[in-house]
Every structure is written in C-alpha cells, then in structure tokens.
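Data block below; observations after.
Incomplete set of chains, arranged as in the complex.
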Amino acid sequence: MGKASKSLKSAAKAAPGRHTPALRAIKGGKAAAAKSAAANSAAKPAVKPIPLKPAPAVADDAPVIALNLPQAKLTPAMAAYFKKCQDRLGFVPNVLVAYAFDMAKLETFVAMYNDLMLGDSGLSKLEREMIAVAVSSQNRCYYCLTAHGAAVRQYSGSPLLGDQIVMNYRVARLNKRQRAMLDFAVKLTASPWSVEEGDRERLRRGGFSDRDIWDISAIAGFFNMSNRVASATDMRPNTAYHGQAR
Amino acid sequence: MGKASKSLKSAAKAAPGRHTPALRAIKGGKAAAAKSAAANSAAKPAVKPIPLKPAPAVADDAPVIALNLPQAKLTPAMAAYFKKCQDRLGFVPNVLVAYAFDMAKLETFVAMYNDLMLGDSGLSKLEREMIAVAVSSQNRCYYCLTAHGAAVRQYSGSPLLGDQIVMNYRVARLNKRQRAMLDFAVKLTASPWSVEEGDRERLRRGGFSDRDIWDISAIAGFFNMSNRVASATDMRPNTAYHGQAR
Amino acid sequence: MGKASKSLKSAAKAAPGRHTPALRAIKGGKAAAAKSAAANSAAKPAVKPIPLKPAPAVADDAPVIALNLPQAKLTPAMAAYFKKCQDRLGFVPNVLVAYAFDMAKLETFVAMYNDLMLGDSGLSKLEREMIAVAVSSQNRCYYCLTAHGAAVRQYSGSPLLGDQIVMNYRVARLNKRQRAMLDFAVKLTASPWSVEEGDRERLRRGGFSDRDIWDISAIAGFFNMSNRVASATDMRPNTAYHGQAR
Amino acid sequence: MGKASKSLKSAAKAAPGRHTPALRAIKGGKAAAAKSAAANSAAKPAVKPIPLKPAPAVADDAPVIALNLPQAKLTPAMAAYFKKCQDRLGFVPNVLVAYAFDMAKLETFVAMYNDLMLGDSGLSKLEREMIAVAVSSQNRCYYCLTAHGAAVRQYSGSPLLGDQIVMNYRVARLNKRQRAMLDFAVKLTASPWSVEEGDRERLRRGGFSDRDIWDISAIAGFFNMSNRVASATDMRPNTAYHGQAR
C-alpha cells in the first residue's frame, strides 16, 4: 500500500483530543503539537495558545459551494476522518464537504493537504500557515483567508499576526527568514514566470535548505490551487473560523 | 484502502502498449483511448493521430530541477509506474523524477494528476489538456507548456492547435463550448478574486454541468499549482516532448 | 467662524456616552445613533449591536508611525476631542496621535473625516464604512482595514460581513445598491482614469442621487488618501481594534 | 477657534495682488512668494517667472462636474475667498465651484489644500506642485494635470518641466533629491502596500527630514484623493489653465 493511503488511515485512527483548528492538528497529536510549539518559538517566544471558543451550536446549513454536487457515500477512511474533525474541531471543514461528492477527489486532496501541512518539514506548522495566508491574500481568497487566518492566530497565539498576514504580510514584524519565505511565496504567486535562481539564493541565504525551498514552493503552489477551486465554486468557510483564537 | 491508492495500483498493473505521450494514457488502456477519441471527435471530427517519434536514445542527464534533492527508493507501486512510463513513453516524465525524493509526495501528486486528467469527467482528455496549456500559457510555465503542449498536439492530431494554445488561446478556432471553458480557466488563473456567479452561468449556457464546472476549476487549479512548483524549482521538461506529434 | 471649526467645537462639547468604535460616533450622540440604526436597517434588518470588549488596560506604547515627529501641544478643541475619544472608546485612535505633531493638520483631518463619515448623507454610516474597507482592501492598508473593519463589524452586527469586505467584497451577500456602490468605489480606486458616465449611470440605476454619488466618490477618495498616509508612515492601528465586535 | 478656520479667515483678508495661478499664492502674499523663489532656486537657479496671460474674458459656462448639485450660499469666509481668487487669478478654480454645493465640505477642502500646498514645509511650493503633477499623471487625472501642470510651469518658469512631469516625470532633468521625492510619491500612488522602511530611508539619504517625508506623503495622498473626486465627477478645469505660463 502506498504511503498516501497509509497516512489517511493512521490519521483516521488518531485519538481525538480537545478542539483544535480545522484540519490543522488532526494528524499531529501531542508530539506534533510540542514540536510545533518549539518551532514557533523561534518566531515568537513563549506564546500562550489562545483557547478556542466552541463552534456555534447551530449547523451551518447554507450551501457550501455554488455548484449542485450531491455528497457521495463516505469511504470508511473518510467517514472516520470526518468524525475525527467533528470531535476535535466541532465541525467538518467546508472544503472537505465540498470535495465529498467524489471519494477519489476527497482522498487525494486530504492526502496532499496532510502531507504538506502536517507532514515532516523544516518549516514549522505556523510557517506553513503563514505561507497559506500570504498566498491567499495575494489571491484575495475568502475561504482560505478565513480558515488559515484562524490557524495563524491559533499557532502563533497572536490575533494581530493573523490579521496582518491577511491584510498585507509586509506590515508584520517578521524575522529575516520568515520575511524571505513570504516574499518568495508571494512573488511565486503573483508572477511565477519571474522566479529564478536569484530568488532561490535569497532563501538559501535566509537559512533554508533545498528541501525547505521545495516545501515553500509546494505549499505556495497548493494554495494557488485551493484558492482557485474556492473562488471558482464560491466556497464558504465554516462560520466558526471567524471567531477562533481572537 | 482508499480509492487514491487503488488507482495507483491498478495503473501500475495496466498492460503496456505502444508509446503514448507522458502520463497521458498511462491509466487508460484501450477502452479509455477509444472513449477519448469519441470525446475528442466533438471538438475535431475524424482526426488521424500523429504517430509519435521514438524518444531520443540518449538519456536526458542534466539535472531535472535546480534543487539538490536525492531520489528516494521507489515504493513498489511507484517503481511499477515508472517502469510503465518507460515502456510506453520511452522515458519517465521529469515531473515524476522531481517528486521522487519523497514517496508520499510523489504518490499524492500522481494520484491527483491521474484522477483529474485521466479519471471520469464530462470533459474529454483533449479538453483537459487544453485547460492545462491555456493556464500554463498565462503563467508562462516552460515545463507544463512543453509537456502538455505535446499532449494537445497528440490528442487533437493538430500541431497547429497545440502551438496556438501555447501562444495565445484566443487565436484558436474553438467552438463556443471550448472557448467558454478556456475563458473561465484563464480568468480564474489571472484574477481568481473576480470569478463570480456570472462566470459560472456562462459555462452553464455553454453546455457544462455543475460537475463539469468543478472539473474545469480543479484542473485549472491543479496547473496553477504545478506551474508554480515547476517555476520555483526551474523544472526542465524531457527533451523528447519538443518534437512529439509535430 | 466657518462651519468646519464649528463642527470641531460642537464635537468636543458632546456628552460622553458608552464606548463606541474609534472616531465613529464621536460626533453623533444619541440622535445620530438612532438615525444610523435606521439607515443600517435597510441593509440588514434588526441587527443586535455586538457589545464592545473594553480596550486592553495596558497602553499601546510602540511608536504609532515610523517617523520621528514629536507631538505638539493640543489646541483646546483637540484636547477636548482626544478626551472624548478616551472616554468613549477607551483610547485615542492612532491616526489622531499621528497627526498631532501639527494642530492645523490634525484639525483639518478631523474636520474632513467627521464631515464625510458622520455628517449628513444619503449613505448610512455602515455604507460609508463599507466603502472605507473596500477601498482599503484594494490598497491593502493595514491601519484602515483594522480600524474600519472593526467599524463594519460594529455597525452591521456581523463579524462575517466585516471579514468579507476586508478580504474580498465580492463574496459578501450585498443587495444591488450596495454592490453597485462598492464596485464604483473599487474601480475608482484601482483605475480612476477609466471612470466615466456609464459608471455614474449604474449608480443612478441603483437608486443613488447625484449627491450620493458625490459622497461615495469623496469617501473613496478620502480613504485613497488615508491609505497612502498610513502606508507611507507605517501607521499602526490600536490593538483594541483587532478584537472589537467579534 | 481652531487653526484651520483661522487660516481661512486670514487668507480671506490677504491683500489682493497681481494675477497668480489658481489657489497657489492666495494664502501667501509677498513674503511667501519670496520664500518660494528662494526654495525653487535650489532646483532651477535664477528663473524668470513667466508673465501670466489674463484669463479669457468669456466665462466658462459649461457645467463644472457631471453631477447636478446646485451651489449653496457662500459663507462670508468663502465669499471673500472666491472674491480673492477672482481678483488675483481672474477666475474661481472649478474645483472650488464643484465643492460649493456644501459649505462644510468646501471649507475643509480649502483648509486642507492651503495647509498642504501653501503652509510651512521643508518642501518648496514648486516641489509640492511637482508631487501633485506626478501623482496626477500616474492617475491620468485631467483636472489636476491641467491646473497643477500650469502651477509647475509658473513656479519653475519652465514650460518644458511642466510638460515633462505631466507626461512622464522620469524624463525631467531632476536633481537627486527631487527624483527621490517623485519616485516615492509615484510608488506610493501605484502600489501603496509596497512602501516600506527602505523607501523612507532613500528619502532620508536624499536629504529629507522625517517631517518632509510626512509632507511628501500627505501631498501625494491628497492628490490621490482629489484625482478620484475629479475623475468620479468628470470635473473640468477652467480653460484659462491650458495657456498659462507657456
């Protein structure tokens, strides 16, 4: 069996814990959270995680996207995954609901998402979310700014940092490494044809390995995809995101 | 086991046939080819496929990307998949070589690619490749224009159509449906924030179902991702593509 | 005495009340608040105002702008105005602190701001704040998005609407009138040279009078000014705004 | 009484002199003119002011803007101000006529304009007009290019310099200081989100104080506002401007 499906299975088996922001720590568990905190501490020392408000009791019952695509029967792996989301986050992120008209599409999306955002990387989880938000800001994507803006607030413990990257990442007080990272991701988003060796060199001088450069590129690329699927389908974020980690 | 990994397995098992353009008909086999021809016939009736020149005997030995990422050991599924590429195409597409430093990343990429470009859809395989090329032209992506430009030439039997979509899709003599499709994909690429219900309505009036609109969006999104991974890493296409189906 | 200075004086005299978002209802008092609620009710009937959290006890002591401009002695009118801000909002908005190095500049700024945002107009106060935010989003202005995003949340009672206009006003569920208003303001921001009679006609068809068109233009113009002063000086919003009316 | 209204009053009292370009030297009188000449001499030594042609005898009777907004009764301060314009310039600048439907708006506009363009500043009056024109060229604003292009010709004594900044400020033979100033103003106009500390540093290296940087920013901001009010309302410049100081 390929690794992709294995990661889905193990994700589905992971023990549920307290509520955490959508999709973010589903795969991780305690060890990952610890590691993430350590990684984040470079950026913002000693942040105290902001307690999440419980999701609103009433269901979001407006259509998730502007296309009429009836939900398919969940495969066992996906049913378990949705249940875990519900248990941990209090809701199933709408992007998953949107993809659930077709199990192959849902599974490949989840596998790629989890690998990029929760898998091994030299980038902290906060840094990956920062890329997600900076790219989504360039593309003005409502869904991704809302869901991943919440993630930046949660991982960083700073509502302010979340708002800054949503609005204009250049105003955030970033260290040189993170500024170089977001400059690269946003240039790659706005004018991919103009990215050249000089741009990679700037990342290397900022302390990034070639593997890190791949990860920055792949995450920036992934959100350039997701932004467009969301905009093309008028995807609506779960309302719970708006108030998370404020 | 999830569908994603199943499709990888069955793909790896598919009987090898005559050379076909990279990644394109790997999954399909004879039935798919027949279906594809039927689908394509709406766009361009009775095209006679252009025989492919064999790939050059000498290997492409320049680095595939500008990042130093040593290839990992292929999983059995991926080893079988690479072998099938080699047998059918005469080479392994460089995008696969680029992702092969990490099996989880390679597998999820292949699963998503095969689902979008070779799986069930109301769009013909030619139409999907047309989207790939129109998006890649907007983003001026050398790798994707080269590999998928070859695919458009091959599927359409028209070297001219391939060149036109590489250069400026507006000059191609498309029917209304296909023009609406590419207009949507290119607008979604250039200014995703501006895509709204009116744009979806135009596709519906062009004969597309809501599922088709998803597919157009997902493929356009996918190449907005791939274009950026390719540009960020200076990915080089296999030289064989340049001369294919001319 | 000119009207401009009169409005400053009467503003300074107005009785302090409960906390309200910065600058917003300073001029108005009870009658204005009632009128505003009525005007807003066209857009969103029966909203229940979100109670404001008190501003954080600790002062914002980071520099307000990146220029070294020592504060001048406040004129009596401005001292009274700052006191009223402090009493009502719990803080003096940083834009006022920034202008306070020169009383003539501060007074003309306050006079113009109050006239446009709180004076008589066919536009509701919420609508004026919506223009402020949509323009500031086009210009990616951190200060104005933060301060006026809070105002939209407060006036509308909808945290969601505030976030939507910050991120991409096109995703907000606006009525035709308000959509036309924001389309005009954003076009005027992005390409003022291209605004012509057809654009004004669209506003008239949306129910706006010629005076309303002036107000939309003047407010959009004002924030195109403020956005640039804020960006040029790296103006920092009071941190209280981030959490208001969530 | 606040300073803003005081400056209106004193302006209205100033003794009339020979014709000078609209709005420009209304506030200043002889001392200001002398100072301005001194300041300008840094940029262009020993210019001989170009005598102004008298304004055409016939009135401009076409509508000033494309909105139907009947003129209000002028306050005494504004009546005196209009009279002084008529006496000195031979006409009342159309921007004032446009704002005259509402005295509060007219007074705040005049107060801000006079403070920025005629008040104390480390920038010469010519330099402020150069900013006005460079910003208005970026925004292709007919009204402001016409009125302030005439001001640059008049203050500099160089019809050529006026035309150059209208057309493309990069072709003007500017000293380093003035080039840095216009580069900043135009960048702030075209992409305000991208202005950062490096841009301010370049101005400081060009010899500008932090107060000067504020003034450059505020003037650039002001014309980004005025350009949009003018474009939104199709504001027409007085025809006299076209031939002034040629």
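Residue numbering begins at 1 within each chain, and the chains themselves are lettered A, B, C and D in the order written.
Throughout what follows, contacts are C-beta pairs under 8 Å (C-beta built on N, C-alpha and C of every residue); 3 or more make two chains touch, one makes a residue touch a chain.
What you see is a predicted model, and the numbers here were worked out from it, not measured in a lab.
Engineer: Taking the 4 displayed chains as part of a homomeric complex, how many copies does that complex include in this file?
Structural biologist: 6
Note that only the chains that are shown with their structure count from here on.
Engineer: Using the touch definition from the top, how many steps at minimum link chain B to chain C?
Structural biologist: Tracing touching chains, the least step count from chain B to chain C comes to 1.
Engineer: So which chain is the furthest away from chain A, centre to centre on CA atoms?
Structural biologist: It is D.
Engineer: So if I superpose chain A on chain D by CA, what angle comes out, to the nearest 5°?
Structural biologist: 120
Engineer: Averaging over Cα atoms per chain, report the distance between chain C and chain D in Å.
Structural biologist: About 26 Å separates the centre of chain C from that of chain D.
Engineer: Taking each chain's centre as the mean of its CA atoms, how far is chain A from chain C in angstrom?
Structural biologist: Centres of chain A and chain C (C-alpha means) sit 32 Å apart.
Engineer: Could you please state the distance in Å, as a whole number, between where the Cα atoms of chain B are centred and where those of chain D are centred?
Structural biologist: Centre-to-centre distance between chain B and chain D: 57 Å.
Engineer: What positions in chain B touch 2 or more of the other chains?
Structural biologist: 193, 196
Engineer: Quick one: do these chains touch in a line, a ring, a star, all-to-all (complete), or other?
Structural biologist: other
Engineer: Of all possible chain pairs, which ones touch?
Structural biologist: By the stated definition, chains touch in these pairs: A-B, A-C, A-D, B-C, C-D.
Engineer: Where on chain A does chain C make contact in their complex?
Structural biologist: Its residues touching chain C are 137, 140-142, 145-146, 159-160, 163-164, 166-168, 171, 234, 239, 242-243, 246.
Engineer: Which of the residues in chain A end up touching chain B in this complex?
Structural biologist: 1-5, 7-9, 66-69, 75, 77-78, 101, 103-105, 107-109, 111-112, 115, 119, 139-141, 184, 188-189, 192-193, 195-197, 200, 210-211, 213-214, 216-218, 220-222, 224-229, 231-234
Engineer: What does chain A use to touch chain D in their complex?
Structural biologist: Touching chain D: residues 168, 170 of chain A.
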